[in-house]
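The excerpt is restricted to a subset of chains, each kept in its original location.
The letters A, B and C name the chains in turn, as written, and every chain counts its residues from 1.
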Amino acid sequence: MQLHQASWPEVEAYLKRSKGIVIPIGSTEQHGPNGLLGTDAICPEVIAKEAGDEAGFLVGPTFNVGSAQHHLAFPGSITLRPTTMIAAVNDWIDSLVRHGFTRIYFFNGHGGNIAPVNAAFSESYSAYSLDGEACPYQLKLENWFTLPGVQPLVRELFPEGEGGHATASEVSVTYYAYPEAQKQVEMSPKIAPTGPIRDAADYRRRFPDGRIGSDPSQATPEKGAKLVAQAKRAMIADVKAFFEGQA
Amino acid sequence: MQLHQASWPEVEAYLKRSKGIVIPIGSTEQHGPNGLLGTDAICPEVIAKEAGDEAGFLVGPTFNVGSAQHHLAFPGSITLRPTTMIAAVNDWIDSLVRHGFTRIYFFNGHGGNIAPVNAAFSESYSAYSLDGEACPYQLKLENWFTLPGVQPLVRELFPEGEGGHATASEVSVTYYAYPEAQKQVEMSPKIAPTGPIRDAADYRRRFPDGRIGSDPSQATPEKGAKLVAQAKRAMIADVKAFFEGQA
Amino acid sequence: MQLHQASWPEVEAYLKRSKGIVIPIGSTEQHGPNGLLGTDAICPEVIAKEAGDEAGFLVGPTFNVGSAQHHLAFPGSITLRPTTMIAAVNDWIDSLVRHGFTRIYFFNGHGGNIAPVNAAFSESYSAYSLDGEACPYQLKLENWFTLPGVQPLVRELFPEGEGGHATASEVSVTYYAYPEAQKQVEMSPKIAPTGPIRDAADYRRRFPDGRIGSDPSQATPEKGAKLVAQAKRAMIADVKAFFEGQA
């Protein structure tokens, strides 16, 4: 069930059978010459939608702009400062907890979100820990690309040039989701350089077309379909275990 | 052009011909017995998409959770605290300005966003005004439902029971966008009560099923299509005037 | 009763007969060539004082610096950033609620305060709405210039050149309050230009002497007296209705 297309009585009914919800969380940032700016939001969104439809769990709206300061030298990238992101994630959590949700599963598509979301969780728990009360809910962050079975499939599909940013796999997932948005671009060099991530100017100097270590010209909707299928399976298992876990 | 489905070189090319962008901004909140929780995000999103496709302007990601504290007594509603919203809107603005955008048009679907977004604009301008520098960009907030021609059409389509929240017109727009999400619900009373908006408990006491003054059982995809067509026309004119305006 | 001239036992006694308080809220900002920098604070302050004296309700200190970033290109203007204003308004609210006030009526003299004060109210209610508790108090924002009967009188007194900022009416009210502060200035042009409000540099470029659409050289203490009398009548009725309203 998609929260955005549900009515409140439908959510009320859902809460009688489950206290769990999935929040896709991504980023709006450059993904190289042929990748979509929405890649990191689209990937968890499409996987979560298919998983939610199949397994019957509720999927909330996508947190679609995340922590992406390092991409700001490429047009179209949008970032939240980490402190803003912590505040926003906490407002989402507080709202959902208000309704009785006790398991909130943030399903992530962007490595840069990991630190601020974990900091946000810690901020959320801190209120209870400092008050000396037991926190009535549990928070989890999971990336689609680190779910069981996903990296093995990635290595099989892209023995070379998967890379670290604007990866062949994530671009494939977005081409599967939006085949009309595919872009044919010659990559030069074939495989992008690698290196550390710091500020935006440094990033653009190191990675002139935005890619890190990848050759996303290998991306196809078909490979995306396989990745989504595998991620969906693994995610359903992971979500179920989390929703059914004891406090 | 949808920013989320564009690559950064495409946005770079766009910036050579226009410095303007549209950001749909909505809310995730109850919309009565037959309305979608995503209504206020979906309406500006769908209108902006059609307008952008027709007129060629760039549409950014939807700011999909807004200021909705008063709806929190209804399951599924999510709010940002106003101060969080001000911070987040400013981060979006700062990111876009970084790329050279000088006209940012927030296209709104939710009355509760008006105060915090205007406060956010004032916060943004304050940095320049306190520094004694001219601000290099212009910000505009416009609601889809107050565009020229929209309310006359609404009165024609719904002579009675349009209402103030969970309106017949906004539900129609979402049914047009997602016909599969239509819900048949008997309204009782036919037309909901009206009154002031304060905190969530007070809201639920005054408006037991979430509607204010409306009978959204009149909503249909066909009426939604007419509304979208009218809003799209008016919005294109408004956006053009704003993008082409002198600083 | 003026809170600033009352003792705490007097306020304690007042609270036994009423839980309502009025807070005049204004701004410190340029008001054109012959208007006072304190105009927007003075207007609600003088009306509230007369109304409070007549009707017996308690009037708190004036919140005298508001949201005025757009006036900063004119010497003497002072602004709070909107986020500071939200914090300050909330501290005032929290203090008053601590004493048992359950109706807090912000009586406003400045259009630029409307967004941040409404955002502040929403921030205040959010604490309760997110906690799932009923908020024990009600907040209201009302402008002196939008009270019933005021604009009709304005149109009668100033058929032309009332304008939008540094209006003939508000300058009249301050001349009534402080006749010794009247300033004779030739207006040029007679009626000032109009346009949108953005940052301070843009404002000064559009409105070189600070006025928007007005000819405040028509202002007199006598007209101010009439305006105060009408606003006072209307405000007393509005305050009474609010103080006596059910939660």
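Note that a residue touches a chain if its C-beta (ideal position, glycine included) is under 8 Å from a C-beta of that chain, and two chains touch if they have at least 3 such contacts.
All of these numbers come straight from a predicted model, not from anything done at the bench.
Q: Which total copy number does the whole complex reach if 3 copies are given here?
A: 6
In this section, only the chains that are shown with their structure count from here on.
Q: Among the chains, which has its CA centre at the largest distance from chain B's?
A: Farthest chain from chain B, going by C-alpha centroids: C.
Q: Busiest chain-chain interface by contact pairs, anyone?
A: Looking across every pairing, the one with the most contacts is A-B.
Q: Based on mean C-alpha positions, which chain is nearest the centroid of every protein C-alpha shown?
A: Given all protein C-alpha atoms shown, the central chain works out to be B.
Q: Report, in whole Å, the distance between the mean C-alpha point of chain A and the mean C-alpha point of chain C.
A: Going by mean C-alpha positions, chain A sits 47 Å from chain C.
Q: Distance-wise, how many Å sit between the C-alpha centres of chain B and chain C, to the nearest whole number?
A: That pair's centroid distance is 30 Å.
Q: Taking each chain's centre as its mean C-alpha position, how far apart are chain A and chain B in Å?
A: 24
Q: Two or more other chains in contact with one residue: find those residues in chain C.
A: Correct list: 129-130, 132.
Q: In their complex, what parts of chain C are in touch with chain B?
A: 67, 69-70, 72-73, 79, 81-83, 86, 112, 114-116, 118-120, 122-123, 125-126, 128-130, 132-135, 138-139, 198-202, 247
Q: Could you please specify the touching residues of chain C with respect to chain A in the complex?
A: Contact set of chain C toward chain A: 129-132.
Q: Could you list, by residue number, the parts of chain A that touch chain B in their complex?
A: The touching residues are 2-12, 15, 28, 30-38, 41-42, 60-62, 64-65, 72, 74-81, 83-84, 87-88, 91-92, 95-96, 98-100, 178, 181, 183, 185, 210.
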